[in-house]
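The following block contains the structure, expressed as structure tokens.
Our next item is chain A:
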Amino acid sequence: MNPLLAIAADTSIIRVALLLSALLFAIGVAGFLTRRNMIIMFLCTELVFQGAALAMIAFGRLHGNLSGQVFTIFILTVAAAEAALALALVVLLYRRRETLSAEVWSELKE
Partner candidate 1 sequence: MSAAWITILAPLLGALLIGLSPAKAARWIALSVSGVALAAILQLVMNFPGWKSGLFESEANPVPFLPEFGITLWLGYDSVAIMLALLNAVLVPLCVLGSFSAIREREREYYAWFMVLSASIMLAFASRDAILFYIGYEFTLVPMVFLIAIWGGPERKSAATKYFLYTFFGSIFVLGAILWLGVSMHAATGVWNFDIDALIAYGQSLPASTQWWLFLCLAGGFAVKVPIFQLHTWLPLAHDQAPTGGSVILAGTLLKLGTYGIFRIALPCAPEGAVALAPFFAVLCVIAVVYASLICWVQRDVKRLIAYSSIGHLALCVLGLFAFNPIGAEGSVYYMVNHGISTGALFLCIGMVYERYHTKDMERLGGLVKRMPIWAFFMGLFTFASLGLPGLNGFVGEVLCLMGTFIADSGSTPDNYPGVLGPWYATVAASGLVLAAMYLLIMLGKIVWGPLTEPHDDHHAPSGLSVDLNWREIGVLAPLAVLCLWLGLAPGYVLSNLEPACTRMLAPFPAIVQAHIAADVQTAHDSEKEQN
Partner candidate 2 sequence: MTPMLALVSSDVTTAVVDGAAFSWLGWTLALPAISAVLCTLCALLKVPGKLPAMLTVASLGASFALVLQFYQQMPATPITIHLAEWMSFSWGPTDFHALQAPLALYIDRLTVFWMLFVTGLGTLIALYASEYMEADVKSGYARFFAGVSIFLFSMTALVMGGNLLLLYLGWEGVGLASYLLIGYYYTRPAAVAAAKKAFIVNRIGDLGLALGLFLTWRCYGTIEFSELFSRIASAPSNAPWDEALIPYLFMLGAFGKSAQIPLYVWLPDAMEGPTPVSALIHAATMVTAGVYLIARMYPIFLVQPDALVVVAWVGGSTALLAATIGMAQFDLKRVWAYSTISQLGYMFLGLGVGTTFGACYHTFTHAFFKALLFLTAGAVMHGFAGQLDLRHLSGLRRVPGFRLVSWLALLGCLWLAAIPFSAAYFSKDTILATALGSDRADFRFLGWMGLFTAGLTAYYTFRIWFRVFAGPVHFVPGNDSHDADHAHAKFHPHGPRWAIRLPLILIAIGAVLSGLPGYIETFAHKENWAQWMIAGSSAVEGAGLSHGGHAEHADHGHLVLGMDAHKAASLLSGILGAIGIGIAFWIHLARRSAADSIRRTIEHTPLIGWIPRAAERKWYVDEVYHAAFRMPLWMTAHVLHFIDKHIVDAGVVDGIGRAPASLGRVFRPLYGGALQSYAVTMAGGIGLILVWLVWNWVRGVH
């Protein structure tokens, strides 16, 4: 058996971690909704990601298995790839309109 799992789940740490993850998530969402700068918005989505990842680690700890951590590593990898893609897109969009504001783009409408 994995020695890490032998450590009894410390619920107080888990609680803090969950609270932190909720906070990260909320800050991320709030930032995404209120800011217009695409880079900032993108950073906010990263915050949402990290909140979710933290919550998964915390729950993994609670359940006493490693799934949460494994999943987080996946998310980090995907997020990294995504970050590269998204930043590239943002740069491209910036080149088109010379601004980083998200408001100038509404091509998805109809």
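The rule we apply is simple: a contact is a pair of C-beta atoms (placed from the backbone, for glycine too) under 8 Å apart; a residue touches a chain by one contact, two chains touch by 3 or more; residues count from 1.
Basis for inclusion: all candidates are chains of the complex that A comes from, given by their letters.
Remember, it's a predicted structure, so these values are computed and weren't measured experimentally.
Visitor: Tell me which of 1 or 2 touches chain A in this complex.
Guide: Looking at which candidate touches chain A, I get 2.
Visitor: Touching residues of chain A toward candidate 2 in the complex: what are they?
Guide: Of all residues in chain A, those touching candidate 2 are 29, 32-33, 36, 41, 102-103, 105-110.
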